[in-house]
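I have placed the structure first, in the form of structure tokens, so that the comments after it can refer back to it.
Every protein chain but one is kept in place in this view of the complex.
Residue numbering begins at 1 within each chain, and the chains themselves are lettered A and B in the order written.
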Amino acid sequence: MLNSINPTMKAVTIFVPGLLLAFVFDPFTPFVYLIFTIAMTFLLSDLSLKRWLLIFTPFVFVALSFSWMTMLYSSDTFSDGRILFSFWWFEVTEGALMVALSLGLRSLCLVALSLMFVLTTDSTKFMLSLMQQAKLPPKLTFGILAGYRFLPTFKHEMEVLRQAHKIRGVGRAKGIKGRIQQFRRYAIPLLANAIRKAERVAVAMESKGFTGSTERSHYHKMTVRKRDWVFLSAFVFVFFATVFASYMFGYLNIFGRQF
Amino acid sequence: MHLERSGRQSVNKKHLNNTLVDVENYSFDYESNPFDPLFNELTFSIRKNETVLLMGPSGAGKSTLALCLNGLYPEAVEGYAKGSIRFEGRPIEDFKPGELNQRVGVVFQDPESQFCMITVENELAFTMENLQVPREQMDRKMDHVLESVGMTAFRQRNIHELSGGQKQKVALASVLLLNPSLLILDEPTANLDPASRYEFIQLIYKLKQEWNMSVLIIEHQLDDWVEQTDRVLAMNRHGQLIADCPPHEAFYDRYKEMVGEGIHLPKVVKTAQASSTYAKPLTEAELLNVLGESALEEKVKSSGIQEENQEVILELKGVSFFRKKHIPILNGVDLSLRKGEFVGIVGENGAGKSTLLQIMAGILTTKEGKRRFINKEYEKWDERELRRELGFVFQNPEHQFITDTVYEEISFGMTLNGKKEEDVNDRTEYLMDKFHLEKKRWANPFSLSGGQKRRLSVATMLDETPRLLLFDEPTFGQDARTTHELMNMITDLRNQGTAIVFVTHDMDLVNNYCDRVYVLNEGEVAYEGVPSELWSEKSLLEKAKLRLPYQVRLQQELKRMERKEVVGHA
Partner (left out) sequence: MSNAWKLREIVLMSILGVVFGVIYLMFYFFGQGLRNVLAPFGLGPFGYEVIFGIWFIVSIITAYIIRKPGAALISETIAATIQVLIGSPAGPRLILSGLIQGLGAEVVFAATRWKNYNLSVLVLAGVSAAIFSFVWGWFISGFAALSTSMVLAMFIVRCISGALLAGLLGKWISDQLANTGVLRSYALGKEWQAKREQKAS
């Protein structure tokens, strides 16, 4: 189901709540929306939980690290309420804890939304949909796809370079200068090759009659159907419903203002 | 003829002769104001359904000409162009953008960079979308073209997972969808192994008859193309046309001129020229008819060292290797090497050749089996010591370059090992002199020519004379001169006692140079021994997709002819 939603519509769907979440600074709203997003992800697709967790879990640590920082260094607007605990030179207040939780949950919410897109969308179809629905010029669409195609090539080349460096006796880099040298030793061959390939691919594409003209037929006809709109509206509706609920419970906080 | 071409035949009734492309006094250069243009006043034509072979030394701009003929140049590069090119009597400037590209299909050299989509299906669709083929017709056309090139089973596959030969067939299929009147093949087999090359050439031979088109072949390796060639065009270093005639005339009547211009001629022609015949054979069968047994060359052993008495310097016993812990790549491989020996490792793509080489180099390790180099297990070698005794030359020389200049590149390892500055300097000078790189001393390694890059990549491995030098397909995609230079360097090294291992697809090279050969098949050693005995193992050769070397082909063909004769007389 998620796989067959029009990719452009799916992108808009995760875009809108993603942007709106930026206004909210209470933990309740992102928490509820996170649950909703995860539930939708698994209800509407047959993704394996294991695979999803494997990608999601590292971001829990990133979120924790960000929350921790927010809690210790929160601004005056948010560090009200009683002091919960203090150590070294830090004093953690109730308000700071809440806003820290909020920001951590927000970042996880954004990741969950993105994963819902990334794990259920075919890259080629996303680009074709951007061309057919969002009127992205064919030159950009196919130019981007042509570059994307080289991902496995460069991953492989990176591996070969690592081996070649070993043969030449260049071990692991030490210090900043060593690191920059190492960066150069990888970057120059990769980039030099990339530039040559870009020219060749472009010529090959044009030799097959590609002019960048928008007058072309479509093998994969991407369409926006009623259920794509239902999908989008559902995500926006649930967002506002969540905001309303947290207003009713008295949690809602927008840019430090309690409602 | 399978697809519609009704609108096209009516173009230009005036042009009643059967000329397809007409080039007149055409000059071109990338600079807008050239002193000595890349091509100079070219005049030639290509007729309908004709197969023309275009030859010339590297750097003569043969590939550029392909792009001038399909109208992409000079516009795409803001270059300089003078003279005229007409397509079916119509000047190419009169074609709309993209229009001429649909009449002239090009298959390029590099199988990696001709596609913009992930899957075979989408790539073929891309071409048809450009032509605005209605969606309903796409499936049928796709099926048809895939069948033509024998790739029906690959429709849903990812292009990057295919072998080089398969990629070139996909490139060919997508170009055939244009239904071109002229098919240009710009060294399409230069990056393929000999077996795939032969298969591709045979495919072209078949398609040409089915699809009704002219073919312009641009190639260095002419051997298998000659048979289907109607006419030969040859360019010299200055971009001038020096021959426009049937193949036997170009190869025999102008032999000296061609060789003088650095153009490589087919092996058959070279053999015939070396003999005293006046006949002009073009194929192996013709050659044998004319020369008989005297077409065979005496095999000269290149090494002076008696390998059997030399010490063993490398030994692998029961070595296995698994990718991702459970996919077997190598399975119980035994291998040994003696001092100064030259060993070839051959086999199909994916047979495990490169993995085996990497294990021999110590850049891959495995716990399965014993691995000894000189006098110690691999695990006991100090990394630095090992690198001094053992060199590895990668398929693409650029991957090994790590500095900005040729000088630094050669001296890098020695400086790293803390050698005295004087010694480093002396050795670097010596190596630059020996490998003819002294004029390029301060040049950037990436800016060198293909041959220079190859020489430099070998030179960087010779800080001290190593005991073992490993090569991963060093002749792949290289022209004959570079290969020849490389083999000279190797003979030199062997005389100093260095053992050489080649992973290669080139059976001529194996036959002419190797003392022993290992055939890998599905991760196991399927043959080990002298090359001359390998060539009689028919079923093995077929299984490992190996093509017989030129000299052996002649030998076997000759035997067959003799047998026929005997039967005929009886």
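Keep in mind that, in the parts below, contacts are C-beta pairs under 8 Å (C-beta built on N, C-alpha and C of every residue); 3 or more make two chains touch, one makes a residue touch a chain.
As the structure is a prediction and not an experimental result, all values here were calculated from the model.
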Chains still shown that are in contact with the chain withheld from the display
A, B
Thinking of the whole complex, not just what is shown, which of A:I5, A:A202 or A:M222 touches the missing chain?
A:A202
For the chain not shown, which residue from A:F31, A:F150, A:Y219 or A:F235 touches it across the whole complex?
A:F150
From the list A:L44, A:V60 or A:A194, pick the residue that touches the absent chain.
A:A194
Out of A:F42, A:F66 or A:Y247, which residue would touch the omitted chain in the full complex?
A:F66
Missing-partner contacts on subunit B, residue numbers
30, 76-77, 404, 444-447
Which residue numbers on subunit A touch the omitted chain?
11, 14-15, 18-19, 22, 25, 55, 59, 65-66, 68-78, 90, 99-100, 102-103, 106-107, 110-111, 113-115, 117-119, 123, 126-127, 137, 139-140, 143-148, 150-151, 154-155, 158, 179-180, 183-184, 186-188, 190-192, 194-199, 201-203, 205-206, 210, 212, 255-256
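Basically, only the chains that are shown with their structure count from here on.
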Whole-Å gap between the CA centroids of subunit A and subunit B:
43
Provide the residue numbers of subunit A that touch subunit B in the complex, in ascending order.
123-124, 142-143, 145-146, 148-149, 152-153, 157, 160-161, 163-171, 185, 188-189, 192-193, 197, 200-201, 203-211, 213, 215-221
Given the complex with subunit A, which residues does subunit B contribute to the contact?
67, 70, 72, 76, 97-98, 101-102, 104-106, 108, 110, 112-119, 122, 125-135, 138, 159-160, 171, 174-175, 178, 358, 361, 363, 383-384, 387, 391-392, 394, 396, 398-402, 412-413, 416-417, 446, 460
